[in-house]
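First the structure, which I've put down as C-alpha cells, then a few questions once you've had a look.
Moving on to chain A:
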Amino acid sequence: MMQLHFQKRLAAAQGAMELEIQFELQTGQCLALFGPTGSGKTSILRMIAGLMQPDGGHLSWKGETWWGNAPKTNRPPQARDCGMVFQNYALFPHLTVQQNIAAGQGPTSDPKAVDELLQLMDLSQLAHQKPGQLSGGQQQRTALARALAQKASLLLLDEPLAAQDQATRQQLQQQLRQWLKETQTTTILVSHDSQEVKALADRVLILEQGRVTADGLPAEIFPTASQSHGEYQVMALQHTHGGWVATLKSATQSLQWTTAQRPNWQIGDIIQLNTAS
Partner candidate 1 sequence: MRIATASNARFVAEALAKDFEQQTGQPCEVIPGSSGKLYAQIKEGAPFQLFVAADLDYPQGLYDAGLTLGPPVEYARGQLAVWAANDSSLCAVDSLASIRVQRWAMANPEVAPYGRATRAALQAHPKWDKLKTKVVFAENIAQVGQLVSLQSVDVGITALSLIQGAPQPVRGFWRPHPPALYPPIRQGVVVLRGSTPELEKAALDFQRFLLAPENDSLFQQMGYLRQG
Partner candidate 2 sequence: MDLQPIYLSLQLAALATGLLLLLGVPLAYLLTQTRSWIRPFFEAIINLPLVLPPTVLGFYFLVAFGNGTALGRWLQEVVGLQLLFSFQGLVLASVLYSLPFMVNPVYAALRALPDSLKEAAYVLGYSKWKTFRKVLLPNIRPALLTGSVFAFAHVLGEFGLVLMIGGNLPGETRLASIAIYDQVEVLNYAGANQYAMVLLGLSLGILLLAFTVNRKAPRVL
C-alpha cells in the first residue's frame, strides 16, 4: 500500500501555486491523476520517483518510508522500486530501441523478455533503429517498453499514450491493462483523456490548482453519455492543451466534460446535457 501526503510550493505560469495532496493507494491498483495542465500532476509523479523534493509531508510504499521529515528520510531515485515513462520519453539517444528496453532490465539481462516487449509494443521491426530515427509514437512505445522491462512494483506513467493515433491507443490500452493486472503492478497514471482513464484506471483523482476536487471510480466521475443525461450547473471552466475541461455538477453527481472547442457557457450557468451530446 502507498501512503502519500505532499505539500509543495510550485512555480507555475500563472504564479506560485500551493500543491497539497493526500491519498492511500492499494497494491495492484491503477490510480489516474486527471486535471488540466499546471494542476501539479507531473510534479506528484516526480516527487514519488525522488526526482523532486516536497516541502513537507510523507511518502511510504509497502511499509517503507521513501520520503519523510521526522526523521529526515529521502531515498534516492535509484533505491525506489519504481519505473517511469516521461512525458518527453527520455530515451537514450545513443542506444537502439532494443538496447533502450534492455537498459530497463538492470544487471541481469533477459533477451527473451526484451523480445516479448518489442512484440507487445509492435516495435520488432524497429529493434535496431535509434530513437532519432523513430516517430513520436514509436519513441513513446519504446519508453513504455523500457519502463515495463524494469518490472518495478510501482509504475509511474506520464501521458504514456498521448502520441499514439486513436486505433493504436485503444489497442495499447487493452494490452497495458492486461499486463498491469497480470503482473500485479501498482500504477499511477497522469492523463487528461477521460476515455483513457476509464480504460486503464481503477480509481481517479481530479486535480485542480494543486487540490483534489474529486476522488472516485472512473465510471462515476466520467459517466457515459446515457448516465449523464440531465441538468447541470457549470462549476469551473479551464483551458488545457487538449481543449477545454468543464466541471459540471448536478443534484446527484459531478463530472468533467472535455471538448475541443470553447463551450459557450459561463461559470454558474445551468445547462442541459442530453444523450446526444
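Criterion: contacts are C-beta pairs under 8 Å (C-beta built on N, C-alpha and C of every residue); 3 or more make two chains touch, one makes a residue touch a chain; residues count from 1.
A quick word on the picks: all candidates are chains of the complex that A comes from, given by their letters.
Not measured: the values here are computed from a predicted model.
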Worksheet item: Pick the one that touches chain A in this complex: which of 1 or 2 is it?
Response: 2
Discussion item. Please output the residues of chain A touching candidate 2 within their complex, sorted ascending.
Written reply: 49-51, 76-78, 80, 82-84, 86, 88, 90-94, 103-104, 106, 130, 132, 146, 150
